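Omission of a single protein chain aside, the complex is shown with its protein chains in their original locations.
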């Protein structure tokens, strides 16, 4: 259906439909963010011997995040006097927009995908890199030293880790012969890439945590050092945007890992094919999200300089070696 | 033309990792600290001045608020100073209660130190585990003294309350439980590569520096000085217990971290023995005058608090109030080495170093 729309000539109707579909996706994503945050709090709570939210919206705290978001919306919007006003205002938008944009190429099932473009994987990685600008700008525009340090850390970290991130998926691309996410999924019918590319997966997963700014790589906003890093001066809805961007990236990255390494919507075994692809996707996706949360409640934080060293001196060589190995295997066995 | 400029960063007085109202003015070049200047005094309450108008018993609650994580040792040091001056013999049962209370408090204090330190390094869970176990101690001390943090438990000549029914058994049961948990702590954190990466070789100083800067407690012992006042200048009944003084040689943050956990272990040993030897009967308060008047003269005593050497100096003119009261507060002394340690480190290490010193601001500011 979307393919057809994409092929058809542009017009207001098309725009309206796309806009509507986009809004629907946004709502889905917002729904995920709402309950992703709740899940994170609950999971972390149980890992830490406590209950997490259990008051608002029944004993599961189902409306807790909704209440939180409402509160953020109603909060006074504070822009520091010394801040660079236009940049300060636009920074959260710059941070958030790419996170939503990357979802366009994501094949959730074989049907449910917005744009099946040939360079889907590349598109994802390229666009997601833009968020760094938002963080850096936000940090700089705040005119706060902690924010600046956080912004600088964010820039340094994301650029450093994008390289191993890309390098690690090159193995997958070599095996698939395509950057198209649909083709990558299709290729995994007989074996997920997590099994064929274990090294690539590990490197990708580690780098993805760094890209997501999550513990143990949450240096840009490390609260114990930089108070809150780049968004220390933000409050209310603007701050919510940064948070939103973060969790949408969590959504997107989990989806990407599911697609690239876990076989997307494909069932693990052919006999389980009667279960719809969307369920498989959701299950795999949830596992990835859970692992992210799990890591967050377990690890302490890296140190900035060690993080760089780790990225450049460990992950990158390993990723390169993985490419070499994959190329070797491919030319020998495939 | 690129040039870098030094930036002055105000860490605190409201900062998540300064453990209270502590301010650190650091000059940074990028993320590297070129100079650090601690600013303290935000929590100064003039305990020593207030004490000059208070009777000795009335001072005890004020000491609770100095090092609020180990109030028992603070209670003890002032009582001990007055008892030393007056030559009061504390009844055996009271001594046992004191030691048990102090050691429980020491465990609780080290648990907070451990939990918050890991929290400073970015891991959230260990903190909550530590607080769960601390909570058990706090509850026990609550049963004993009626307060959870500011116990006001000791008196000159003994203690205020006797142990309630079944309390000693609770302490006895707590020891093996805590041992098990301690092992869990080690499993959870002590071997974590990221953690080791952040604390090993960080904030290192030599034995000479430690002594020169008047450091005490784990901060001193981490450089190989086997020195614990409980062992070396035994007070109360510590000479009756068999325990070890853990030391480390490396003098870095990891050594300090490890020492604190080892000290929990040793405190548990003391608790175990104290509970075993606890006298079934006996007075909990020596015969002391209604109004305590320390004899004319001066005294300085020092004991081992979880943070180091806590001392109390009393100059008395024979009245019921001290003429001059002074506490040697270990955190205050321990913090002095900070500027030296921070030079050339980066911001992340600043937190790791500050946390490893383990300060309590109530104590730093007096």
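We just call them A and B in the order they show up, numbering each chain from 1.
The definition used in the following text is that contacts are C-beta pairs under 8 Å (C-beta built on N, C-alpha and C of every residue); 3 or more make two chains touch, one makes a residue touch a chain.
In this text, contacts and distances are computed from a predicted model.
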Missing chain, UniProt name, options "Ethanolamine ammonia-lyase large subunit", "NAD(P)H-quinone oxidoreductase subunit J, chloroplastic", "Phosphoribosylformylglycinamidine synthase subunit PurS" or "ABC transporter permease": which is it? "NAD(P)H-quinone oxidoreductase subunit J, chloroplastic"
Among the chains included here, which ones are touched by the excluded chain in the whole complex? B
The listed residue (B:22, B:153 or B:227) that touches the chain absent from the view is B:227
Only one of B:89, B:169 or B:244 touches the unshown chain, namely B:89
Among listed residues B:114, B:129, B:174 or B:213, the absent chain is touched only by B:213
Residue positions on subunit B contacting the omitted chain are 40-41, 44, 46, 48-49, 84-85, 87, 89, 209, 211-215, 225, 227, 232-234, 239-241, 277, 295, 297-302, 309, 311, 313, 315, 323-324, 326, 328, 332-333, 335-337, 365-366
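In this section, only the chains that are shown with their structure count from here on.
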Subunit A partner contacts - residues on subunit B that touch it in the complex: 7, 9-10, 15-17, 31, 118-125, 128-129, 132, 189, 192, 194-195, 197-198, 346-352
The subunit A residues in contact with subunit B across the complex are 44, 47-50, 145-146, 149, 215-216, 218-219, 222-227, 296-306
